[in-house]
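Below is one structure; the comments refer to it alone.
For this view, one protein chain was removed and the others were kept in their places.
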Amino acid sequence: MSLAISDISKSYGRFPALKTVSLFAEDGEFLALLGPSGSGKTTLLRVIAGLETADAGSVQFRDENLLAKPVRERGIGFVFQHYALFRHMTAAQNIAFGMRSKPRRERAPEAQIKAKVEELLALVQLDGLGKRYPSQLSGGQRQRVALARALAIEPKILLLDEPFGALDAKVRRELRRWLRDLHERTGLTTIFVTHDQEEALELADRVALLKDGALEQVGTPEELYHEPASAFVFDFLGDSIKMPCTIEGGIAIIAGAGVPIVGNRVLENGLATAFARPDAFTITTGDAPGIAARVRNVLLAGPDARIDCGLEGGGALEVRLDHEQAAKLSPRDKITLLPRTVRVWPAS
Amino acid sequence: MAASRANPARRDPPWIAGGLIGIALLYLAVVLLLPLFTVFFEALRRGVEPFLEGIAEPDAIAAMQLTLLVAAIAVPLNAVFGIAAAWAVTKFEFWGKSALITLIDLPFSISPVISGLVYVLLYGAHGWFGPALDALGIKVIFTVTGIVLATTLVTLPFVARELTPLMQSQGSDEEAAAATLGAGPWRTFFLVTLPNIKWALMYGVLLCTARAMGEFGAVAVVSGHIRGKTATMPLHVEILYNEYSFVAAFAVASLLALFALVTLAVKTFLEAQFADELAAQRTR
Partner (left out) sequence: MPGFWPALGFTLVYLSFFLFLPLAALALRPWEAGLDHVWGVISHPRTVAALKLSFGAAFVAACINAVFGTIVAWVLVRYEFPGRRLLDAFVDLPFALPTAVAGISLAAIYAPNGIIGSLFAPFDIQIAFTPFGVMIALIFVGFPFVVRSIQPVLEDLEVEVEEAAATLGATRLRTILTVVAPAITPALIAGFSLAFARAVGEYGSVIFIAGNLPNVSEIAPLLIVIRLEEFDYAGAAAVGLVMLMVSLLILLVLNVVQTRVASRGRA
């Protein structure tokens, strides 16, 4: 085990930001901290880096107690959401900053620093741009300079705080793939914070989902997506539709129709809440058991067709179908909706 | 006590933080607070009675009235000028605009004595227009008129420099909207523009008033120091001081110091309440 975070607590005044959070990372692992804003993910990252002090708990790297050291002695690379580049220094000077900050006896000769800077510029694909000031670089380029600057100190761990949060969607996707490649090449234990589930699922070896300062679930992207531990996890990782149901003998009864339950939830008979993804619905025209509704609109643009349905009992929901099936539907059709399978959690 | 605000990355070693706070407090105490304290201390040195005598004396009352009169003329003049100038330079583009903005600030770089001197050069006994005006029976130098002129020049930029950055950042969208809704220029000004700039205007007027009442150098040159006639409060302080009437001098000075404290209190209040609406430049 490379990094062990144990029982970290932190509160701001009376507001608890982290409640006894424990998390472990293997050597070379790529870990995502995912959660809505205010869930404590950034606070946890900042505690590891030493930019916040924890009220209780420990952070251990191999045999070393990290919390006992001040920020500048931790040797942790940190990449900020808004880059935090030194604006009066060129890209090269920014990257060299950490190497030049070492005490005189440990500092590498200037020629070696220069060579290392060139090497890092090449690594982040910014060859030849070393003399530019941050203001002369694009957002994506600035973030790569910031990353090179963090890598220059040869950190034990790399921490990234919403690294792509300030960039536009297209650049984000490019950088995501690039970061994954970079991680494979450097093999550095990396933790990154994001509120974008797609980013977390695509990039990380494992994802830790936080809610209100506590860990909700930790696992591989597949585990989280296919075996969500709670309604919150299911809801956070994709669009979901919530329906009231009754449990009878291990089957969910929704609007009079029985639907099989997936997941290993043992539930007692009685009222509960069923969850399904919008693409897990069967639509029948005419009378059938299930949720009675009327088609309000059929939206055919996009990879899936989206059907906007008005429920007979009031309310509305939007389900997804393939285009072939959707072509058979038109506005004002009377239909019956039923999820093929559901996940069930106690009624909230 | 020397707690750096929270952040570990910004935390300075306690001895440095403590040392710097100590230096700052000492400097502020010696440079600022001691002179302020001394004014009141010297004024009340011989007790309350001489103090009251100093400020109740007819010449002192006349000085107060003159100071208020001068401020009551110079400040509204500069307020109207400030609004007009800020309107011209923020709502329109024209040739020489940035030169105009620089010129408006120029009086801050001119010695107060020069601000008085220039009016003597114009309207004094040997001034360009002095003899001609004298023939018409108009006297400027050594009269209230001269004092008003010099004070106006010294305090000219105060309102304009508060309004200009604010109106620059506000742009002209709201005025344009009002115009499309059929509002006339005056209606637009009083209902749209003025409410948006009122706190900055008040702030500028406050600083302008403080300076107008306290101005010394410019006024000293043009006033002639005639006791009870052309001596403003600061000049009256000088006259008393030069006559070695220290208690009376400090008594009148303490009234001015009290006014300065009120100015600071109102200023701090305005800054706390309307931080966004006040221009970023608070250096004058």
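First chain written, first letter: the chains are A and B, and each begins at residue 1.
Operating definition for what follows: a contact is a pair of C-beta atoms (placed from the backbone, for glycine too) under 8 Å apart; a residue touches a chain by one contact, two chains touch by 3 or more.
None of these values were measured; they are calculated from a predicted model.
S.K.: Determine which one of B:Pro50, B:Pro165 or B:Gly217 touches the chain that has been left out.
M.R.: B:Gly217
S.K.: Going by the contact rule already stated, which one of B:Leu66, B:Ile104, B:Ile147 or B:Leu166 would touch the omitted chain in the full complex?
M.R.: With B:Leu66, B:Ile104, B:Ile147 or B:Leu166 as choices, the missing chain is touched by B:Ile104.
S.K.: Which one, B:Met64, B:Val120, B:Leu166 or B:Leu201, makes contact with the chain that was left out?
M.R.: The missing chain is touched by B:Val120.
S.K.: Using the document's contact rule, name the residues of subunit B that touch the chain not shown here.
M.R.: 1-5, 7-13, 16-17, 20-21, 23-25, 27-28, 30-36, 38-39, 42, 80-81, 84-85, 87-88, 91-92, 94, 100, 103-104, 106-115, 117-122, 124-128, 149, 152-153, 156, 172, 175-176, 179, 185, 188-189, 207, 210-211, 213-217, 220-221, 233-235, 237-238, 241, 246, 249-250, 253, 256-257, 260-261, 263-265, 267-268, 280, 282-284
S.K.: Pick out the residues on subunit A that sit against the missing chain.
M.R.: Listed in rising order, the touching residues are 49-51, 70-78, 80, 82, 84-89, 97-98, 101-102, 133-136, 146, 149-150, 152-153.
By our rule, only the chains that are shown with their structure count from here on.
S.K.: What whole-Å value do you get for the distance between subunit A and subunit B if each is reduced to the mean of its CA atoms?
M.R.: Those two chain centres are 57 Å apart.
S.K.: So in the complex, the part of subunit B that touches subunit A is made up of which residues?
M.R.: Interface residues on the subunit B side: 7-9.
S.K.: Over in the complex, which subunit A residues touch subunit B? Could you list them?
M.R.: 50-53, 70-71
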